[in-house]
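Complex shown without one protein chain; remaining protein chains in place.
Lettered A and B in written order, each chain numbered from 1.
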Amino acid sequence: MSSHHIIPMKTLISTSLALVVLTIVTVAVFYLPIPAPFDVVVALLLASFKATLVGMFFMGLYYDEKFNTVVLMFSFLFFIVFIGITLLDTLFRDSGISVW
Amino acid sequence: MAEAHSLENPRLQHHFRNADQQFSSSKLGMWLFLFTEIMFFGGLFVAYIVYRAWNPELFTMAASQLDTVLGAVNTVVLIGSSLTIALAIRAAQTDKQKQIVNYLLMTILLAGVFLVIKYFEYMHKFDLGIFPGAYYTFEGIDHPKANVFFSIYYMMTGLHGLHVVIGIGLMIWLVVRAKMGDYSSKWYTPVEMTGLYWHLVDIIWIFLFPLMYLIE
Partner (left out) sequence: MSAATTNGKTLKVRYFDIEENPTEHYLNAESGLKSWLFTVDHKRIGLMYLASIAFFFFVGGVLALVLRTELFTPAENLMTAETYNRIFTVHGAVMVFLFIIPSIPAALGNFLLPMMLGAKDVAFPRLNLASFWIYSIGALFTLVSLGVNPVDTGWTFYTPYSVQTGSAVILMTIGVFIMGFSSILTGMNFIVTIHKMRAPGMTWGRMPLFLWAMYATSIIQVLATPVLAITLALLIMERTLGIGIFDPALGGDPVLYQHFFWFYSHPAVYIMIVPAFGVISELIATFSRKTIFGYWAIAMSSLAIAFIGSLVWGHHMFVSGQSELSTVIFSFLTFFVGIPTGIKIFNWLATMHKGSIDMKTPMLYACIFLFLFTIGGVTGIMLGAISVNVQLHDTYYVVAHFHYVMMGGTVMAFLGGLHYWWPKMTGKMYSEFWGRISAIIIFIGFNLTFLPQFIMGSQGMPRRYYSYIEQFQTMHQLSTIGSYILGVGFVIIAVYLAHSLMKGQKAPANPWGARTLDWMTSSPPAQHNFNYQPVCNNGAYDFHKPIADFTLGIAEDEHAHEQKGDTIKQQEQNV
């Protein structure tokens, strides 16, 4: 299997358009009154979707060897581990263990 | 089937058995490097998240000093630059030599626009006395930790900007080589590698933009 896949022009253009639209949506949503913390959640979901489009179609992961996607997934996983466990400290400083 | 070295494919290095093994190895190597970049920036995102969780009102106040329109424009600029570099790679894959150079130049141009906009943003802040860390003198935000927000802002956008500058440098080098006809469907690995790097720079900004500029 060759690793030289030529991404179709249509795919590149439509991905770019989708990304621009999503950017506009992200800004528009910002002006909607969504209660915290969901405003951050929505913004991050939109950003994640945009990043996925960039990864799959600009960076070619959709066409590429699966292991390259695994590498990317692992990087997000360990970032989540880093922030998740750190937050278990920083958000619960005054709680004691009674948070159970 | 193994290819002969040297004569047919001067780019094939001796420890690889064929060009495809070499190219897919380079790509895997690049993805691993991007893994490290994600962890590198990830540290800054962790600092951001921790401080935002501790001081939500500060972040809301401080973000008012950031221009949402300029941030959104920069986002679109980088998306455009991702498109143009993908087109440059495509040009190499389809042996369109002039297009490689042109698309690379467009990417450099767009990256330059990004930096110019950031320059104006930074200058505006400096005029107000919003400097990083101990040099912060702005009085307009009524919060004792205002300097911390902007320190994080400068660190994140600064490091991102540094990566943009490095990307421009890499692309200038690619333009020089492309003009000499070095890249073709037979071998265009440096263009592909730079493209992957540049897309990650774009992805990081895609996350930076809402987190910095769109705080209600």
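Assume contacts are C-beta pairs under 8 Å (C-beta built on N, C-alpha and C of every residue); 3 or more make two chains touch, one makes a residue touch a chain.
No experiment lies behind these values; they were computed from the predicted model shown.
Participant: Which listed residue, B:Pro10, B:Pro144 or B:Gly181, touches the chain dropped from view?
Facilitator: Checking the options B:Pro10, B:Pro144 or B:Gly181, the one contacting the hidden chain is B:Pro144.
Participant: Would you write out the residues of chain B that touch the absent chain, in ascending order?
Facilitator: These residues of chain B touch the chain that is not shown: 2, 4-5, 13-17, 21, 24-25, 28-29, 32-33, 35-37, 39-44, 46-47, 50-51, 132-135, 144-145, 147-148, 151-152, 155, 159.
Participant: By the contact criterion defined above, which parts of chain A meet the unshown chain? Give residue numbers in ascending order.
Facilitator: 67, 74-75, 78, 81-82, 85-86, 88-93, 95-97, 99
Quick note on the criterion: only the chains that are shown with their structure count from here on.
Participant: So how far apart, in whole Å, are chain A and chain B when each is placed at the average of its C-alpha atoms?
Facilitator: Between these chains, centre-to-centre, one finds 16 Å.
Participant: Give the list of chain B residues in touch with chain A in this complex.
Facilitator: So the residues of chain B touching chain A come out as 20, 23-24, 27-28, 31-32, 34-35, 38-39, 42-43, 45-46, 49-50, 53-54, 56, 68, 72, 75-76, 79-80, 82-83, 86-87, 90, 93-94, 185, 195-196, 199, 202-203, 206-207, 209-211, 214, 216.
Participant: Over in the complex, which chain A residues touch chain B? Could you list them?
Facilitator: It is residues 2-4, 6-7, 9, 12-13, 15-16, 19-20, 23-24, 26-27, 30, 34, 36, 39, 43-44, 46-47, 50-51, 54-55, 58-59, 64-65, 67-68, 71-72, 74-76, 78-79, 82-83, 86-87, 90-91 of chain A that touch chain B.
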